[in-house]
Structures are given as structure tokens and as C-alpha cells.
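First up is the structure itself, then whatever we jot down about it.
For this view, one protein chain was removed and the others were kept in their places.
Up next, chain A:
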Amino acid sequence: MTETASYDLQCLGVSKNYGAVRAVRDVSFDIPNGSFFSILGPSGCGKTTLMRMIAGFEEPSAGDIRIKDRSVLNTPPNRRNVKMVFQHLALFPMMNVYENIAYGLRCNRMSKAEIERRVSDVLARIELPDVADREIHQLSGGQKQRIAIARCMVLDPDVLLLDEPLGALDLKLREAMKIELKLLQHQFNTTFIYITHDQSEALVMSDYVAIMNAGRFEQIGTPQELYHKPKTAFVAGFVGDANRWPCRVVEAFGTTLRVETEIGLPLTGVACGRNPPMQAGAHGELFVRPEFIRAERVRTDGSPERAGPLNVIPGIIDSQLFNGAKSRVLVRGPQGMRIEADVTLTGGEEDLRPGEKVELSWPAEQTRCFAAAGSATGADPGAEPA
């Protein structure tokens, strides 16, 4: 146990250039043994290139990739103990399920009896013990998915790469497969590296998530850290939903900022992101998550006193976006400013309705202010094409 490596995979300053295009820039990370690690980013951010370098299909322009503490830079793809589940699975249509799974074992020149034992063993583990003789086209989408994973796992890889394998499935099946993948990872206790542009997949399944943008890692952390303590404006905008407004810093007291939005609305927020600390006069961007904004009817007897520093603005409800427990209202604030706030809609008298005057309030510590930088423009989450 003391002799085994503590990291299944390490990337040290990995870069990849295609001519003048820098697809991956100086990416470094370590993945501890047996974890579920996701790389999340918009399409074209370089995540597929990074994965192909780990698998050995591309050579990095600079940097080192280590598997179990051994550099694999000069190892061809078929000698790396890294297996990959392809986006469209790439099961071999001319072979049946048994032959698909046995292919890798045969490449390792294993005896026939041993191959038979291992294939039936892995089929039992993915709970499809009776499909060995089926043809690939006879399987359902979810079964194909599991066979593709079994085909890799039967080889006992150090790292399993998954390239958006849920993309082709319909919504219901995708939700079910998320849970199943997580369980399979637990069961095999192998490091999974999961590439996706779908943040809900990454957040639900992963132990650690790396947010990738324009070839760089913006932040690596647990899903909770990324959601609640984003380090860059891109992460704050990309992970989860957020109201975002451009602003200017009026006064700074340490990390507490008094800021003014474009339309001159004064708010209190906290400075986030890396140094240098923001100074008065600096331009920035505010992020407030809808679930921290409370929307309440304006009362005639005046608002009750509240504790703690709070931002409070008036508004009128534009529309109700009903989505069960995740319902939301669109509020028109001062000078047409648009704000989204989460609400509970019970279907009773208490529900907020369009046209009603409301008061919006949220704590200052949930008002994150990031320095405006040219490159820190985030993509709209959800607007990502599959």
C-alpha cells in the first residue's frame, strides 16, 4: 500500500497548439486514486483535446502526463492503461457483445478460459448477465452504454475516460444513467474522468470538477466549492444560474465593496476572485444567484427590520416561470433592470402574480463582485449546443 502511487493521473503544464491556435494552455492537475473527476466547459474549450492527449491520440506540445507516477508521453495509445468510452460509444457492430468485451483481452493474449471468466464476471457486475450472445444493434441505448463501459473496465484500467457519453440519450434515460454511472464508479473504484458541457451531469456525479474555458482550467474544486465559492467570473456565470450586472466600485473596505450598477443603483457586495484587490473606480461584474433573492409583496405598513447588510430594491413582477419546485419569477427593477428570483409557488392565494409590486432583498455576502477582465466573459449556461 505504501508503494502505490497516490495519484492515478497527473498533468503538468500540458499545452497543445495547432499552428497558431492554442487549444490547451498550461493545464496542470492531479487526480487522486479512485475519484470521479469531471472536466466541464463550453464546446471548443479544449476539453476533448485534453482527453485525447491523455488517451494518447494527440501529442502534447509541452508538459508531461503521468499515470501512476510514470510519464506516458512516449507510450503509444495501445500501451497506456487508460481506456476510453467514446462519445458515440464506438462499439464494434460486426462483433456481438461477448466479442466486443473480449476484444481487449484477446489483444492481451489471455487464455480462452480466462477471457470467458472475465467477460461473464464483468457482465454480471453491470447487471446484464444474459446479453453476451446479442448483437450490438439489438441493445437499447442504456445497455449499449453499459457494454461500452464494461468493454473498458474488463481490462482493469488505471483511468477511465468518458467523452460526453450521455449526449445521445433522451432526458429520462440520461437522468437514470447519471446515477448509474456514479454507482458503477463506486463499484469498480477506478478513477473516472468525465468530459461534459452539461453542468448538471458534472455537479451530480463528480467528486471534483475542473471548469475549463478557452484552453485553461479556471478552477478545480468540489461541486459545492465551485457553486458557492467561484474564483473567477467565468465560473460564477457558467456554474448554476446567476443574475449578472456590470458595475463600478464606489468604495472598498477590505473585501466589502460599495458598488453602483450601470444604471446607478447602489448595492453592497463582496470582492471575489484573485488579487489585486479591487479599488474604488474599478469596473467589475456582479453575480447574484436567483435562490438567494427573496421576492416579497410590498406591505402597506412598511417593511420589517432585518438584520445584517442587505441589498433591497423594489420591482414589479413581469412573469412567472412555473417549473415545479424550481419555479422562478422575472422581475422588472428600477429602469427596466431584469432580475430573476426563485420563489415557491404552491398554487394558493399566496403566490406572486404578474403585475404585483414586490421588494427584492438578498444578503451582501451573496453579491459577488469580480473585476471586469477582457477574457473573463462567460458563456450562457444552457445555451450550449449538444
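Heads up, the rule we're going with is that a contact is a pair of C-beta atoms (placed from the backbone, for glycine too) under 8 Å apart; a residue touches a chain by one contact, two chains touch by 3 or more; residues count from 1.
One rule holds in what follows: contacts and distances are computed from a predicted model.
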> Going by UniProt, what is the name of the one chain that was not included in the view, given "Spermidine/putrescine transport system permease protein", "Response regulator", "cyclic-guanylate-specific phosphodiesterase" or "Sulfate adenylyltransferase subunit 2"?
Replying inline: "Spermidine/putrescine transport system permease protein"
> Touching the left-out chain: which of A:K16, A:K47, A:K83 or A:R289?
Replying inline: A:K83
> Please identify, in ascending order, the residues of chain A that touch the omitted chain?
Replying inline: 55, 57, 76-79, 82-84, 86-88, 90, 92-95, 103-104, 106-108, 151-152, 155
